[in-house]
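Of the protein chains in this complex, all but one are displayed in their positions.
The letters A and B name the chains in turn, as written, and every chain counts its residues from 1.
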Amino acid sequence: MKSTKSDKTFIIRLEKEDKIIESLTTFCKDNNIKAGYFTGLGACESALLAHYSLETKKYSEKNLKEPLEIIHLNGNISEMNNEPYLHVHIAVSNDKMQVFGGHLKEAVIGPTCEIFLTPLEKTLNRKPDEEIGLNLLDI
Amino acid sequence: MKSTKSDKTFIIRLEKEDKIIESLTTFCKDNNIKAGYFTGLGACESALLAHYSLETKKYSEKNLKEPLEIIHLNGNISEMNNEPYLHVHIAVSNDKMQVFGGHLKEAVIGPTCEIFLTPLEKTLNRKPDEEIGLNLLDI
Partner (left out) sequence: MKSTKSDKTFIIRLEKEDKIIESLTTFCKDNNIKAGYFTGLGACESALLAHYSLETKKYSEKNLKEPLEIIHLNGNISEMNNEPYLHVHIAVSNDKMQVFGGHLKEAVIGPTCEIFLTPLEKTLNRKPDEEIGLNLLDI
């Protein structure tokens, strides 16, 4: 993982074998980022996608294991229990240009991933919501 | 609908049963936002998508009625006749992680929807374009 900064924006490049969620969580800790959002593009070797059911309060999963373009890495940053909490959705495409998407549990970078991250001054927190079964933004 | 602000960015959380276009239009009116853009993610219970044909100058529609992850809520804000005008496209995925997308007519939120909205100082207007059959940005 490489990074630089311009204006208030962090520019991050993930490298082959980097894990997206793991890497960005470390990045937020190291840079003391407690709120923000980011957008990215690139390509990955695999991606574990998930879909939430309000009825069962559980995620179903699909593990894609093939070279995939990352059409859009779409995420936000908050905190829970004083740790960075990343909420990330992703759209990826295979070599037929078919697109799959979902809540991103984790993905392993292939050639590269280029991320533009906008940090915010405010601390954003999450707390569990029993009815919904998820950790919602506490605003 | 809950919201807070950090730096110049509005952070908005839509709640179960909130309608995206209706809620954000109200938000822009209430906060006197005349231009801007936003990005979001979350999940919805239904989404009415549309596809425009230049030939017929009409939208065709598809009404999805199932739990869907919102991979990307992608919109901009302008004004027409002194009212907020939202132009929004969306990508959603079902429990097979298949993605559908289009011009968003309306969607009803399921568990949550987290939106980061960047307002701009300038007033952006739209005006109808006869040849295209749509209300284009007047710039």
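Heads up, the rule we're going with is that contacts are C-beta pairs under 8 Å (C-beta built on N, C-alpha and C of every residue); 3 or more make two chains touch, one makes a residue touch a chain.
Keep in mind the model is a prediction, meaning the values are calculated, not measured.
Engineer: Return the single residue from B:Ile11, B:Cys44, B:Ile90 or B:Ile109 that touches the missing chain.
Structural biologist: Counting the whole complex, the residue in contact with the absent chain is B:Ile90.
Engineer: Under the stated touch rule, tell me which residues of chain B contact the chain that is not displayed.
Structural biologist: Touching the chain left out of view, chain B contributes residues 8, 35, 37, 39, 49, 51-55, 60, 62, 64, 72, 74-76, 87-91, 99-103, 118, 120-122, 124, 132-134, 136-137, 139.
Engineer: Taking the full complex into account, what residues of chain A touch the chain not shown?
Structural biologist: Residues touching the hidden chain, for chain A, are 2-7, 9, 11, 13, 16, 39, 41, 43, 67, 69-72, 91, 93-99, 110-112, 114, 116.
Note that in this section only the chains that are shown with their structure count from here on.
Engineer: Could you work out how far the Cα centre of chain A sits from that of chain B, in whole Å?
Structural biologist: Chain centroid spacing, chain A to chain B, equals 21 Å.
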